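Please read the structure below before turning to the comments.
Heads up, one of the protein chains got dropped from this complex, but the rest are sitting where they should.
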Amino acid sequence: MNTRRDFIRISTLAAGGVALGLTPLKFLSGSRSREELLDLPAGSSREIYRRIPSYCEVCFWKCASWVYTNSDNQILKVLGNEDDPLCNGRLCPRGTGGIGMYHDEDRLKTPLIRVQKNGKQEYREAGWDEALDLIASRMKEIKAKYGAESMALFNHGCSGPFFAHLLHAFGSENNAAPSFAQCRGARDVAYIHTYGTIPGSPEITDIRDCRCMVLIGSHLGENMHNTQVQELAEAIDQGITLITVDPRFSTVAGKSKYWLPIKPATDLALLLAWIHVIIEEELYDKDFVKLNTTGFDQLKSHVSSMTPEWAYGITTLEPALIRLTAREMARAAPASIVHPGRHVAWYGDDTQRSRAIAILNALLGNWGKRGGFYVPEKVAIPDFPCPDYPKPAWNFHDIHLQKYPLAEESITNALIEASIPSADNHHQIRGWIVSGTNMPEAIPDKQLFLKAVDSLEFIVVVDTMPMEITGYADVVLPECTYFERYDDIRNSAFREPSIALRMPAAEPKYESRAAWWITKQIGERLGLHDYFAYDHYEEVIDWQLKQVGTSLDEMKEKGVMRFSRNKDVYLEGEIKFNTPSGKIELYSAAFEAAGLDPLPVYTAHPEPPAGYYRLIYGRAPMHTFSRTANNQNLIDLMPENAVWVNPKVAGIEGLKNGDRVYLKNQDGIRSSFTVSVRVTERIRWDSVYMVHGFGHSKKELTKAYGRGASTTELITRVMVDPAMGGTGMRGNFVMFVREEEGKEVEI
Amino acid sequence: MAIDVKKCVGCSDCVVACQVENNVHHGYCRDWVTETINGTYPQLETEIRSERCNHCDNAPCVRCCPTGASHIADGGIVLVTARKCIGCGACIQSCPYDARYSHPDGHVDKCTFCAHRVEAGQQPACVAVCPTSCMYFGDIDNPYSDISQIMKVRKWKVLAPEAGTRPQIFYLL
Partner (left out) sequence: MKEELFLSGRMNPNIDPYLNIWHWQIPLYLFLGGLAAGILFFAALYTIRGKAHLMPATVKWATFLVPAALVLGLISLFLDLKHKPFFWQLYTTIRFESPMSWGAWVLMLVTPLSFIWSASYLRETVPSWKWRYRWLESFESWVIKNRPGLSWAMIVLAVILGIYTGILLSAFNARPLWNASILGPLFLVSGLSTGAAVIMWLSKDPAERKLMSKIDLMLIGIELFLIVHLFMGFLASTAVQIDAAGLFLGGQFTLGFWVFVVLLGIIVPGILEIMEIRGYHIPVAVPAILILYGGLLFRFIMVEAGQITRYLY
């Protein structure tokens, strides 16, 4: 394939210099010395010498922690900070195993620059000055030719804000995080147009005091959202009734009083039927609805025909069960939650499904109630002073305003599409900065991504590990892990406001650097010194901490500081909502104005053809998708994923537990690697399930390479949500290709 | 130790916390998480258990050790004195829970209930880290300890009682 930008597969560094991690050969030979089997060299002291405050970066929850080191400044372990209301001194398995990220020898070690050599493209090691100079000069070129707006940022994690600040100062507001369009975006948009606010991160669900919780596809416990799992355990002790709606018997389904084994893609019918029952049987909170909502009458007539019997035909759930569960959730109101979920990018009508959930919650009257949704509060920390940002000529809204009128945040896939020149592309993106997100794994539709990559003038990738995205960069910058750097103060909105400090527990390994330093360096070279008016980020943090009544020195001792609330955490009576009507909008005029259904309507979605099975995916509690697939501590727990197959299906397909198969989807795309079959009763016969984040194709990830199969590879059919551009990914169907057959096809 | 299977979600934090705390080599584990699933879709039930050495009262591993390296220490914790262990593997053969393994250094290794932490007044690493707080550790001879209290009000079971080992890890059902 003759592309402008070859995916650089094998580490082809010029002679002389640090190798890019262990060579695959050493790993395959199996001759790892006893010392390599331990994180620290043999003979290192295990005695704790000091502890340094930090917060975790393995997922987005940001649990505050203490990092323990020995007298040689080697990191021994990391434990939760007991004062932190988010983790209460207990980290999840990924946080505990996070030290594997620090010790990983496959880490990016030096800046890399793409060069052409003997007709082949490869990476050459470079010094920081050279790399940063190159980045600054290319950015200036792009600004001169096309305007600063044509630089875009794709980001995830704590480094994001630094690069967003850099780009904003440079003149671009085009930054996107996959968490919007690929994950929670539909839900956020639905809630904004119902309640005027988003469910939050962490979600503002008062699980601790909840009496009945309904989970629509949410797999709490397998998704290890620390505070939520801790509160769920507390709630279980208090006898919470759990109602889980999932075609798969998830861990939480195993703890639920009711597990509704719903036919995939039909959740909206169930939700509408529940709304019907609750209205028909007058189980809704009449006072609350009267006082705080608008559009009830339209809602009532809308669902009048959506009976449980109607839903039965669609969902395969018995009408009696639908009525029973509706009554159960109403009985517990207002301490009754229909969980808004997190990853909701399923079928393209996800905003509507989230709207239905939001409406159902409104009927239960749980907004601002104990055991329902609480009012979050965070500490008011001022931003470090800097000049006003320049006003860009256009931004992401201009890109997708027409197509996705309700999108509040930037849409990753829209930005990717905007990077491809075409007749109607009036806002073309010319350069990318990618920080902390492995785009080929996170965002479906690889063909679009490759076309964009081909058309771009310049790509910078900032990452800690040689993830797949680094193969497409012009410049790769090695970021140090969260153990080795300062980042912004953690300020999570929760029941109780708190802040947490992250400071380095160790010197950055190899040539890696922190994002604050990288962005300042680039900023200086771009003449943006005024936006980076500090020598070391410590100054910024100290300044900010002093604004809220503490200091860096104090926070170094405490790690976490809790504040008292200024607003009420629970609300009574009439509540003011940030919507056009000031009330909860059961009927959404905004949706109507945008040409979308103002009240959710069930639409049927494509079903798997004969011999194919719907691919559904999820998380495992010991991994954060592709980010941790190379972490030795976590690989010890789960080295690869497996494809869950129903025993009846296994019988028909002739599969046994442990067989290795390739998966091929409806568009003929076959997985690069085989995956192990797990024959289990826990999955419906029309679907197969896999944990997302495996099947790495980059050999530099020596421990993750080739293990398991990648779900993203098989997600080629994307159902785009017309409301906000989200990418529905559960409409892909796979068939099994036996290992032997697969090998014959391979050239 | 008592473990509440109703709350355990199988996250395996106990496994990695133990490995980090006790410097366990990669590829080895002193504790592990098992799941049993019974039934046919959609009538299913599941049980998740965090397992380790049960520090049995009638420990077969202590009985069969030819050198006395495997012994019962204060508090009923079963420990292995590495310098007395010859690596014969008899204790590994005798454990119905397959809780022991051969350490790369040659002696036999297993869960120690984090004796070093317990002596310092802390809880074992697995108990301290569990996000669902489903693990209880303490003196069951003391009627006022957390574990005694919870065992009074919950049904519990032990693993392989028919092996006659009188295991000291109780799974709260």
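Each chain carries a letter (A and B) given by its place in the written order, and its residues are counted from 1.
In this section, contacts are C-beta pairs under 8 Å (C-beta built on N, C-alpha and C of every residue); 3 or more make two chains touch, one makes a residue touch a chain.
As the structure is a prediction and not an experimental result, all values here were calculated from the model.
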Option from B:Val20, B:Ile48 or B:Leu79 whose C-beta touches the chain left out: B:Ile48
Among B:Ile72, B:Cys88 or B:Met151, the residue in touch with the chain that has been omitted: B:Cys88
Touching residues (missing chain, whole complex) on chain B: 10, 12, 15, 27-29, 32-40, 48, 60, 63-69, 82-90, 92-98, 100-102, 105-107, 159-160, 162-164
Chain A residues that touch the omitted chain in the full complex: 622, 636-639, 647, 678-682
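The rule is simple: only the chains that are shown with their structure count from here on.
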Whole-Å gap separating chain A and chain B, where each centre is the average of the chain's CA atoms: 35
Residue ranges of chain B touching chain A (in the complex, touch as defined): 6-7, 9-13, 15-17, 19-21, 23, 25-27, 29, 37, 39-42, 44-46, 48, 104-105, 128-134
Complex interface listing, chain A residues touching chain B: 34, 37-40, 46, 76-77, 79-80, 87, 89-93, 96-97, 99, 220-222, 224, 226, 229-230, 232-234, 236-237, 249, 251-255, 259, 261, 621-622, 632-634, 636-638, 646, 680-685
